[in-house]
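Note that one protein chain is taken out, while the other chains of the complex remain in position.
Right, chain A next:
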Amino acid sequence: MATPSLLLYIDRSLFARRVKDSRPVEQKDPGWKLFGKVPLREGPIKDPKKIQKEYETKSGRAGPGNPTSPRQSVRKNLDFEPLSTTALILEDRPANLPAKPAEEAQKHRQQYEEMVAQAKKRELKEAQKRKKQLEDRCKLEESIGSAAQTWNQEILPNWSTMCTSRRVRDLWWQGIPPSVRGRVWSLAVGNELNITHELYNICLSRAKEKWKTTAAPTTDTETEDIGSSDRESSLELIKLDISRTFPQLCIFQQGGPYHDVLHSILGAYTCYRPDVGYVQGMSFIAAVLILNLDTADAFIAFANLLNKPCQMAFFRVDHSLMLTYFAAFEVFFEENLPKLFAHFKTNNLTPDIYLIDWIFTLYSKSLPLDLACRVWDVFCRDSEEFLFRTALGLLRLYQDVLTCMDFIHMAQFLTRLPDLIPAEQLFQHIAAIHMTSRNRKWAQVLQALTEQKRSGARQPGAEALS
């Protein structure tokens, strides 16, 4: 019943050989042995054991390490890897069966040729696609390379005069090349706190001393003042959290190359700012900085970054100020995405539910790392406002999906964003977010809300804790 022409899926190189020589050729290479097992033209059925024996001797003779294997040499000459599914072989009807009518044979041959032609076309298309991808990648790498050159030779040496220019700002938006990223971040974050490498080393050695004293079990009585035991547990907590920082990267965990560096920076910070101490989320910020800067410079950037008003408000968990930030965010949310805003309101989805994680870790936990770095790029340029703008960009990007969800699905979606987020699309959506509300900019809205709260707080009961 089956189609008289047998189509087998085998390496294309076999095909070329096969049509020239319709009889099974003398086996020269283990790659050919497959046909030896199929007694197509031999007529009488062979004993399987005999075939097996034949096969073994033939493959043995060919030897696995044959350097002039025709298969290999053919492979080398091909422009592209042949796909196994496009290797089609036209088989004649076995000799023990009556030959097919000429008309049918002709039809089959034609069908077969069409299939081969199509397969070739597809292969060519695939090859072109791959070539295009490669070209795109080369182009991208080239553009990164030339951008890195621009940053290195033009912008960085003239930082103070150029950093606010239109051209630099545009280049900045497109993403800073990884090779200069750390330096640009450092310059943009600045060092208002005037931290030196020496100061870092002092803080670090103080932290190390503390670790030593806490490492030794001091059988402390439980009546010790809460403050000091809390700070100790903060050191304990750093240890616990380091292993939970980018666990998938496997570089910050115990035994990983950056474990000690992360530990040092977080420890040094608790000594530099004992009033703030270690707060969860910091390990992610420090980790991203470590990936782009040397240890001491990472610490300087870390301390200065956390000293910014928004970060201070969050890492000191100043709840009332955090709520003011959320309220300001909602002003721009309603302005930019009124439909989604209303949907969130009816479902009681408050911004703290998703913003806390995003702001605390500066998106490094919730976005893919390369995308998070691009957000950091512009955050360094535009400061806190950009964090909230990014949030609105994300909401805008997923607006259609979110409007179809109920509370729990939205909450789950936003606290665990998709693994693949299209970077260019996200930045287009961020760009489409306008950070002005009734002619007021972010800072003005925030300030107005802060003042409103302050005057409201004077009247008892006016404090609106969500």
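Following the convention adopted for this analysis, contacts are C-beta pairs under 8 Å (C-beta built on N, C-alpha and C of every residue); 3 or more make two chains touch, one makes a residue touch a chain; residues count from 1.
Everything below uses one rule, namely that contacts and distances are computed from a predicted model.
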* Structure fact -> From the options "Nucleolar complex protein 14", "Fibronectin type III and SPRY domain containing 2", "Ras-related protein Rab-2A" or "E2 ubiquitin-protein ligase peroxin 4", the chain left out of the display has the UniProt protein name "Ras-related protein Rab-2A"
* Residue among A:D241, A:D297 or A:D377 that touches the chain left out of view -> A:D241
* Contact partner of the left-out chain, one of A:R93, A:K365 or A:R396 -> A:K365
* **Of A:R109, A:H197, A:R416 or A:H434, the one touching the omitted chain in the full complex** => A:R416
* What is the set of chain A residues that contact the non-displayed chain in the whole complex? -> 222, 230, 233, 237, 240-241, 243-245, 247, 253, 277, 279-281, 283, 317, 319, 322, 352-354, 356-357, 360-361, 365, 407-408, 411-412, 415-416, 465-466
